[in-house]
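Here the complex is missing a single protein chain, while all its other protein chains stay put.
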Amino acid sequence: MSKPGTQIVPGKYQPPLPAERFILRQPLDTEAVPMDVVFVGGGPAGLAGAIELARLVKKDNDAGGTLGDVQIAVLEKAPGLGEHCLSGAVVNPVAFRALFPELNDSDFPFRVPVTKERVYFMIGEKAQRIPTPPTMQNHGHHIASLAEIVRWLGGKAEELGVNIFTGFPAASLVMDGSKVIGVRTTPTGLGRDGNPGSGYSPPTDISARVTVLSEGSRGSLTQAYMQSERIGSANPQIYALGVKEIWETKKPLDAIVHTLCWPLPNDAFGGSFMYPLTPNLVALGIVVGLDYRQTTVDVHELLQRLKTAPLFREYLDGGEMVEWGAKTIPEGGYYALPERRYGDGVLMVGDAAGFVEVASLKGVHYAMQSGIFAARTIFKALKNGDTSPAALSEYDGLVNASFIRNDLYARRNMRLAFQRGGLYVGGIKATLMTLTNGTLPGRKIDSHLDADVSREVVPETPFVPDGKLTFSKLDANFKSGNATRDDIPSHLVVGKDIPPEVATLYQHMCPAGVYERDGDRLVVSPANCIDCKATDVIGPRWTPREGESGPRYRLM
Amino acid sequence: MTNVFAYAEARNGELRKVALETVTAARKLADSIGGEVHALLVGAPGIGARADQLAQHGADVVLVSEHAGFSQYNPEAAAALAADRIKGGGYRAAIFATSAQGRDLAPRVAAKLGVGLVTDVTAVELNGDVVIVRHPMNIGKIVATISIANTPAVISIRPNTFTPVPSARQGRVETVAPVGDPSASRVVVKELIQGGGGKLDLSDAPVVIAGGRGLKAAENFKMVEELADAFGNAAVGATRAVTDDGWRPHSDQIGQTGRLVSPDLYIAVAISGAVQHLAGMRTSRTIVAINKDKDAPIFKVADYGIVGDAFEVVPVLTAAVREARKGH
Partner (left out) sequence: MDVRFKISADGTSVDEAGLKYDINDFDSWAVEAALQLKEKAGQGEVVVISLGPDAAQETIRKALSMGADRAVHLKADRIPFDGFAIAGALAAELRDGGYDLILFGKMSPDSSNGIVGPIVAEMLGLPCVSAISRLDVADGKGTAKRELEGAQEIVEFPLPAVLTVDEGLNTARYPSLKGIMAAKRKPLEVKPALLGDTKVSVQRLELPPERAAGRIIGEGAAAVPDLIKALQTEAKVL
């Protein structure tokens, strides 16, 4: 048993990024499938990029241009588009309008326009209404399901002839020196021992002139590429973990709701959200920075506790949870952006590049807009027959001149203000920043890697789910649609000799129940993984597994 | 048209229990319209001796067709004969069973008659002049009520649903000749292999016995297999915990990531009842749970539970089942 006050630094037990798995320096297989452009990840960024590129090419060909047939592929690890996508979400339609200028807002796959919003400060279970902070005002925005948005975008992409390959995770980038020349997919049908079983399919190579990394939060190939090419950032990227549920409710919700404070510890960053999806569906969740300070902070459990507050029970009692899921969000903002998001044969877009604005909880329109900029850059490069780094660097120029950069710059220190000083001091700093549009305090606040933040070993607070309003991780995992094949090899790289307190940390860190402390040892059930990537941030490293694994979100 | 036809399934010179169920179902329907039950019994010479059993369960007439060509199941000859008798007999309905053989035979007969059929039927009744049946779909998650407008209404009943009821009738035997030459069938069953590898599929078995981690070791599954053996028509399944540990093959796993089953009887031995497992079996008609933890979630879905040590309960249950099944 550890003494009270013992500190654990997760980074000490975390293996390094297994970059040798993610970067292959060898020629592509002779049977490689030839593509012109590959988008790694079929989320809003990748699909927006594919759509914009296909449109530009078509328009050019129709006008007599000589590009001809440009083969565009989107590789998506989930069995179906949208099944690994999760977000609140309250969406700013600006990128949809840029992508589909001929359509109206009413044509877009949104559920409900935002009318009312309420923010509460939770003092224990009691909800105290506070004025909506300027950063969180959502007039003109729409509540949506990201999974639905992605399916809709996918339909548009297929109509334009984009090749969408679902169930094909990218295992590695294939590089020739500093140049990305293609992607290799994961094999299928390996047994638990790692050897081919029945139904084995070998990996496939895909060659591409440009590869767009649209992997989403904590993308493995993106991390490996940046490490290989020594692309740094002013601050390291930091993450929050969001756990979300969708409920069928008897009482309709008339506003978007955000809360701060309880049940998060005072020194943890985050809050909760509850949004109406339709008259009888509600999306709710909790987001907590992974730099939390105690080993037993458990984001899934915090969400379960949150639901017991009258503010939430009012809507959930008598209802039924229909879906559950979790995902990390990059929170480092402006100073954590990679110093360049282009390279030889490669571009980085969306969450993978860190284009998320924490104070307003927005990422979808930045993702899509960055995909659009990538497409425009690639189109020009293809037209000129020049896909050199110089040509692709135009992408950074487009992003830097846009609202993506401006918005992130305006709020550049908001999140980081919390890493130092907790809720109250941070709250004051954040308010000042908003009022001054970011000019005060102006200097960059330094931040640490989440893995380097120490956490105190504290006793666990027992949590007993009731199975009706609150659920165990196992029961919740079921509602993610996770039906991963049980005997696939483990995709997680665990450090050696994990002490019991770290096993406890992992058990609480993972929302899906992958890690359990059994006595003094760590038990790992990799098939429970829903690819949220929290483990990759402060625990065992995540690697891609065979396609068709993981959750199958319908409305997340 | 008030008479009802019933196809009596036999194997190796014996009636199968499902034959009595078929006659019972036909009897029930015939009684509601004041008609007779005519059962067709085909087999090798000597099968006629079983006609009496059919009469005991409600057959007014037993049509017996004995021929060497019927020693094994002869799909084309059996279908031709059944269709011929049904067509000529003016029956209101023709009842088969959704056994392995019945699944093959009933649609052939219906097609020859130019009528459709409903299989895996769990209830039959006559509403005016329309036959109404119930049929589970989507692995038991939906139940359909279906009307059959034509005559004869061809129905194939779910095994173990129409419990055989003694209802002794005269059982007048009529010898009927096969249609054409049974040895000229194109499809020929060359061999019947008893047991030994003939595993009842989890999706078809009327009874499923599943073992969980509480069995502690792979060898202890022998106990589960013996209980399955006592039933005679049971398949053995397992939970994910058990197949993860390699005690049973992955194809035996019942649950969200394994097999979905909906048997008449599901016995969960030493299984706690995680929701992932329940997803694989919760539409079973009757669920029995044996677990030593009275708070195990499995008891929430079980119709009958025994709180106790599986190692004590199961052998006693096995002996009791063997006793109860004598004569099936």
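Labels for the chains are A and B, by order of writing; each one numbers its residues from 1.
Just so we're on the same page, a contact is a pair of C-beta atoms (placed from the backbone, for glycine too) under 8 Å apart; a residue touches a chain by one contact, two chains touch by 3 or more.
A quick note: this is a predicted structure, and the numbers were derived from the prediction, not measured.
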{"item": "Listed residues B:31, B:52, B:245 or B:303, member touching the removed chain", "value": "B:303"}
{"item": "Chain not shown: contacting residue from A:165, A:225, A:324 or A:379", "value": "A:165"}
{"item": "Given B:87, B:172 or B:285, the one touching the chain that is not displayed", "value": "B:285"}
{"item": "Contact with the hidden chain (one of B:118, B:223, B:254 or B:274)", "value": "B:118"}
{"item": "Chain B residues that touch the omitted chain in the full complex", "value": "11, 16, 72-73, 75-76, 79, 99-101, 103-104, 106-108, 110-112, 115-120, 132, 135-150, 160, 163, 186-195, 197-201, 203-207, 232-233, 256, 264-265, 279, 282-283, 285-288, 294, 299, 301-309, 312-313, 316-317, 320-321, 324-325"}
{"item": "Absent chain, residues of chain A that touch it", "value": "31, 33, 80, 163, 165, 167-168, 185, 188-189, 198-199, 201, 204, 206, 322, 478, 481, 483, 547, 552, 554"}
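Throughout what follows, only the chains that are shown with their structure count from here on.
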{"item": "Footprint of chain A on chain B - complex, ascending", "value": "240, 243-244, 250, 253, 256-258, 274-276, 279"}
{"item": "Touch list for chain A against partner chain B, complex", "value": "474-475, 477-478, 483-487, 527"}
